[in-house]
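Take a look at the structure below.
With one protein chain withheld, the remaining protein chains of the complex are depicted in position.
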Amino acid sequence: MTYTQTTDADTASDVDHVARLIASDGRRVNDPTLDAFAAEITAEELRALYRDMMLTRRVDIEGVALQRQGQLGLWAPCRGQEAVQVGTAHALRSDDFVFTSYRELGVFVSRGAKAADYVVSWRGEEHSTFNPYDLNVATPQIIIGAQTLHAVGYAMGIQRDGSDESAVAYFGDGATSQGDVNEAMIFAASFTAPVVFVCSNNQWAISEPVGLQARHPLSDRAPGFGIPSMRVDGNDVLGCFAAMRWALQRTRSGAGPAYIEAVTYRMGPHTTSDDPTRYRDSEEVERWARRDPIDRFESLLRAEAVIDDGFVASVSAEADALAADMRNAALHAPRRAPLGVFDHVYAEPHSGLDDQRRQFAEYLDGFETEEAQQ
Amino acid sequence: MTYTQTTDADTASDVDHVARLIASDGRRVNDPTLDAFAAEITAEELRALYRDMMLTRRVDIEGVALQRQGQLGLWAPCRGQEAVQVGTAHALRSDDFVFTSYRELGVFVSRGAKAADYVVSWRGEEHSTFNPYDLNVATPQIIIGAQTLHAVGYAMGIQRDGSDESAVAYFGDGATSQGDVNEAMIFAASFTAPVVFVCSNNQWAISEPVGLQARHPLSDRAPGFGIPSMRVDGNDVLGCFAAMRWALQRTRSGAGPAYIEAVTYRMGPHTTSDDPTRYRDSEEVERWARRDPIDRFESLLRAEAVIDDGFVASVSAEADALAADMRNAALHAPRRAPLGVFDHVYAEPHSGLDDQRRQFAEYLDGFETEEAQQ
Amino acid sequence: MSTMTMGKALNEGLRRALADDPKVLLMGEDIGKLGGVFRITDGLQNEFGADRVVDTPLAESGIMGTAVGLAFRGFRPVVEIQFDGFVYPAFDQIVCQVAKQHYRTRGNVKMPITIRIPWAGGVGAAEFHSESPEAYFVHTSGLRVIAVSNPQDAYTCLRQAIACDDPVVFFEPKRLYHTKGDVDLETDLADAAPMGLARVVREGRDVTLVTYGAMVRTALDAAVAAEDEGVSIEVIDLRSLSPVDYRTVSASVRKTGRVVVTHEAAREAGVGAEIITSITEQCFHYLESAPVRVTGHDIPYPPAKLENLHIPDLDRILDGVDRVMDHHHTATEVRS
Partner (left out) sequence: MSTMTMGKALNEGLRRALADDPKVLLMGEDIGKLGGVFRITDGLQNEFGADRVVDTPLAESGIMGTAVGLAFRGFRPVVEIQFDGFVYPAFDQIVCQVAKQHYRTRGNVKMPITIRIPWAGGVGAAEFHSESPEAYFVHTSGLRVIAVSNPQDAYTCLRQAIACDDPVVFFEPKRLYHTKGDVDLETDLADAAPMGLARVVREGRDVTLVTYGAMVRTALDAAVAAEDEGVSIEVIDLRSLSPVDYRTVSASVRKTGRVVVTHEAAREAGVGAEIITSITEQCFHYLESAPVRVTGHDIPYPPAKLENLHIPDLDRILDGVDRVMDHHHTATEVRS
């Protein structure tokens, strides 16, 4: 039978009916399912969660600033979504493989991306700066939802290799309307693939509220496909961590896919090109500001004496240093050589493109010759 | 909240957990939801259901025969699925608009298609012989699932026209895996569109059992999208009729879409090109033969004295006459004039194609001239 | 006659189409309150309501498939694809349904669907936001394909596309959205040049330079530069990519004897190949040298900072003109 962890929320935009471990005021609360998955968490891991959320926020702020200063072509702020990104990512092993959208900055922070990896592609110098196999994270996806199928395919590969890694697909609330995301659930269920679907329901797909994509909570869909789902407070990093461990327990045990809907909020514009005042109230944004994922976690950790001023200061300093590195990486991003546009189109020689490359090289050469002559 | 009429079946291929009004032995049984929707059915309407199922079967037999005799390029038999096709179609008004796949012969019979409409396109003479607006049925769809979105769009048009017609989408169990079918549910739910989804789960998509497309009953999916669903015995014509009335009550009242999964069986091969012995047991087919939709309905109607030998004989005669018309239509199908291949590509003049047509006409003329000279 | 940006001209075109025909409706992602990411539908939902300016769920196949259903019901949907690179999820519905429905129903069901696509590069956009997919649609029988290059054409052709009983894929060059020009909003659409006709943008004697969309400006710049070097270039803006107005193009080539086709899309099996082949078929004995293509490379769209290496610029067009003037033709032939 369908096994479901959905709550009795009745609209897709509901924010109350969620599983959570930290209330918005920082109190530790209980959840019958999640508690067990957060039980053994160490103080060190709690600090690591806090640190990565702080780094994520700082990187995000720097990204916005760099874009405003004309150093980046675009930036997709993740402010407000640090908990779901960092919390779920920390539950993973480094050999799990992750497929993300363009907004999962916190996942990259958690996977140890380098400063350049945050900026060089937004600057428009490269489509991607890192080797996916170094981070076990795919180049972020732009085509909405496409990566969910990649995660399922990767998970099918894991099965065939007889290993116990998991694949993870991150995507947004808007993405759930795409055929691909639904096909991904169907394939995952059919093949009992070890894949975790993480839907960051940040309430908005650019200007479209989640209520346009769905009448019912998004987490209600998965059970119909035979995939258990969990609706969690996406601004509760501990809840997200535990939810991911719940999901991974399934995938690692061979029970197949699991689905997490993390209810969160996109505090900033969709991207730096967007003007959210055209379609949403500042009052809504203010309400969500009071649910800030970092504030609430910091309260808890301070209350439980897991962190103190000194730790917070050291993390801030580290974050500033990372931001400085990032700025540096942006300002000094190496420009690819002109003929580099022809690199890596094919893995093997291709007579047509090789000719084109040669002709373009001759053209560029002729140009230089001309300039030299003048 | 999600409103669902699913049963507690736990696999997609389950045939026991369905709503029904006629048991396979012809006994009238009760169903808490369906009874009300079958309550007022008249003897005349019962006879009409029986007649159209009989005609459908006869047309199907003739189609297979004509294909075997080389008169048709292909035929997709619907034997075994007469109840869902005829039962649901009879619940419709003539101004409701229907979008079908290639296998919904019983829908066409119920909508009053002409003999030629059953054969001329399978013969390969035309893509379609009828004007969709005459029958209020679209040309059957070949691209699996595509028509479900058309039905939703049509329903959105009905809304904008402020009328109370419904749109209907028929599709198979295999089709449920297509992104389009899932997007159709999402759009229908978002826009509260007056559309009924009728999934004929005939257990097979060519050689693939429904268990490959779904782990859970297909009707379980719709509620997750916010669409109430009903799982009905697809070999029970009265149950299908009542289920469709249940669905139409929703659509007509402005409550939005509804979903019916009719559990039935494809008795024949996928098409006349298929060899089902490669992938399924004859034992399964025999089991389903004992659930024949016409036999069971005939038992009930005879037991209730709605029909008698005379009526059955007259329907058989009518069916034979229709089959003869069909054969005639196939054998004397008009061949389109060669230049007809250029007709209707565009609704308005198109300089490129108009030139091509002219050039081809000249080419054909030259050919005739040559032949005349020889 | 008033001066306005291409974006505004398109907005006006949509507004008047909505006002004139109750069966016209707009569909797309973020076209309502936001007015579209390029603001082309700005203010229209306010004016015509959410039933006629419809924000849809985020699914392009869903948008296109429901547009087909609306057309079945007698509507004339105008679909906005948010960016060129997002049209592919709708490709099946476009190629198999939109393009073929009229044919397969023997003309009984019309598909007067306009598919608006903010198009091509040159604006420093992110990956997948600068694609030039027009050749796919030109190759698809049953579709008409338009690409506009100035505010007046944008307005007129959009109105004509919406009024047309056939499906039209309508390409709007992103980098011209803010370009201003005179627009006569009161043109009688029946009197205006039909959207299927090409336009000689500049007359010339020596070379016919064929292009469309944003490249029309670059082509004009090249013509001016070439003039200085004594080469007189005739620039043709195709406007319609399917059908192509070969009467206008061939007349020019017969006059000049030389032709360069330039576009931003990849070369291999691109629109340029179609144009050159058709010209060669129709004007072979008038050609004084091999027609030349100046196009994007056969590569995925490169990162934004490198796009200027990909999009043909003035120099590359002039190099093409040089080649068609035979300055280097032996080199080309020997190379291959």
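By letter and in written order, the chains are A, B and C; residue numbering begins at 1 in each of them.
By our rule, a residue touches a chain if its C-beta (ideal position, glycine included) is under 8 Å from a C-beta of that chain, and two chains touch if they have at least 3 such contacts.
Bear in mind the structure is a predicted one, so any value in this text is a computation, not a measurement.
Novice: For the chain that's been dropped from view, list the shown partners it touches.
Specialist: Taken over the complete structure, the missing chain's partners among displayed chains are A, B, C.
Novice: Per the definition of touch given earlier, which of B:R20, B:R123 or B:R327 contacts the omitted chain?
Specialist: B:R123
Novice: Which candidate, C:V53, C:V138 or C:V183, sits in contact with the chain we can't see?
Specialist: Checking each option in C:V53, C:V138 or C:V183, the one touching the absent chain turns out to be C:V138.
Novice: Which of these, C:V123, C:V183 or C:I276, touches the one chain of the complex that we don't see?
Specialist: Of the listed residues, the one touching the omitted chain is C:I276.
Novice: Among C:A17, C:M215, C:V231 or C:V292, which residue is in touch with the absent chain?
Specialist: Hidden-chain contact among the options goes to C:V292.
Novice: Footprint of the hidden chain on subunit C, which residues?
Specialist: On the side of subunit C, residues 61, 85, 88-89, 91-92, 95-96, 99-100, 103-104, 127-128, 135-136, 138-142, 242, 246-247, 250, 266, 268-274, 276-278, 280-285, 287, 289-293, 297-300, 329, 332-333, 336 touch the unshown chain.
Novice: Touching the hidden chain in the full complex, which residues of subunit A are there? Just list them.
Specialist: 97, 99, 126-128, 131-133, 138-139, 143, 146, 148-161, 167, 179-180, 183-184, 186-187, 190, 343-348, 350-353
Novice: Applying the definition given at the start, please give the residues of subunit B touching the unseen chain.
Specialist: Its contact residues with the unshown chain are 73-74, 102, 121-127, 142-144, 174-175, 177-180, 205-208, 212-213, 273-274, 278-279, 335-336, 338, 340-342, 345, 352-353, 355-356, 358-360, 363, 366-367.
Everything that follows uses one rule, which is that only the chains that are shown with their structure count from here on.
Novice: Whole-Å distance, subunit A centre to subunit C centre, using C-alpha means?
Specialist: 36
Novice: On a C-alpha centroid basis, what's the spacing between subunit B and subunit C, in Å?
Specialist: So the centroids are 40 Å from each other.
Novice: Need the CA-centroid distance for the pair subunit A / subunit B, whole Å please.
Specialist: One centre to the other, that is 44 Å.
Novice: Which residues does subunit A have that touch at least 2 chains other than itself?
Specialist: 177-180, 212-213
Novice: Residues of subunit C that touch two or more other chains: which are they?
Specialist: Within subunit C, the residues that touch at least two other chains are 56-57, 59, 61-62, 89.
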